[in-house]
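Apart from one protein chain that is not included, each protein chain of the complex appears where it belongs.
Moving on to chain A:
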């Protein structure tokens, strides 16, 4: 654990919603080319944590934050840190599949690229194709790229959202319960995808499904009431947790 390259590092991270504390003193690392799972009962601050890794938390009125998060050893909370750059390097996929309803499949996949300014059409075409292939969606949609993105099934929509994130070529991917709205088959596809993606990216996945964490994650952090109770190699969290509360949670005694 010590020798692994650290991609992101939260140091004494605290976060509030209108004065109500949602995260307390979180210290946690995210490693390159590894999948890190964030587990815990609902309302424990999992989403709040990952939403601080791309500084989306503070876009909510009344939301505040203290502490530091390092991306490649640079504190993303330092004054005048470039938020656009941060969010392009740290991409995010949300719980509910949210393709933009007014856009086609192609436009959805290209939405992030086009924000950066004028990009020649062949370059966009190439990026869209690569991203859709990475997201294991290309074969299903290559003949209907002009159809609306919301016409796809839920699982396809979520993979489209993953493609949209990948197309920006991030370094870290945050997935906030990406499968909770999906059927088991789509979930399986996305888990496979995560296995593929970690070859190139650092991945953080929030899940309330412990089997899922056990299947996909190299490391797992257990959150409870806004605190990081325990962080370790996934196997240890599930078989030999050090903290009684972790044990209770992973054995299903609460949560």
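A few remarks follow.
The rule is short, and it goes like this: a residue touches a chain if its C-beta (ideal position, glycine included) is under 8 Å from a C-beta of that chain, and two chains touch if they have at least 3 such contacts; residues count from 1.
The rule is simple: contacts and distances are computed from a predicted model.
For the chain that does not appear here, its UniProt entry gives the protein name "Phosphate transport system permease protein PstA", which is one of "dihydrouracil dehydrogenase (NAD(+))", "Phosphate transport system permease protein PstA", "Sarcosine oxidase subunit beta" or "ABC transmembrane type-1 domain-containing protein". The residue from A:67, A:112 or A:221 that touches the chain not shown here is A:112. Within the complete assembly, A:98 is the residue of A:21, A:98 or A:209 that touches the hidden chain. Among the residues A:36, A:165 or A:212, only A:165 touches the chain that is left out of the figure.
For the chain missing from the display, the contacting residue among A:13, A:35, A:56 or A:216 is A:56, taking the whole complex into account. Check A:85, A:125 or A:183 against the missing chain and you find that the one touching it is A:85.
In the full complex, chain A touches the hidden chain at residues 54, 56, 59, 61, 84-85, 87-88, 91-92, 94, 96, 98, 100-102, 111-112, 114-116, 150, 161, 164-165, 168.
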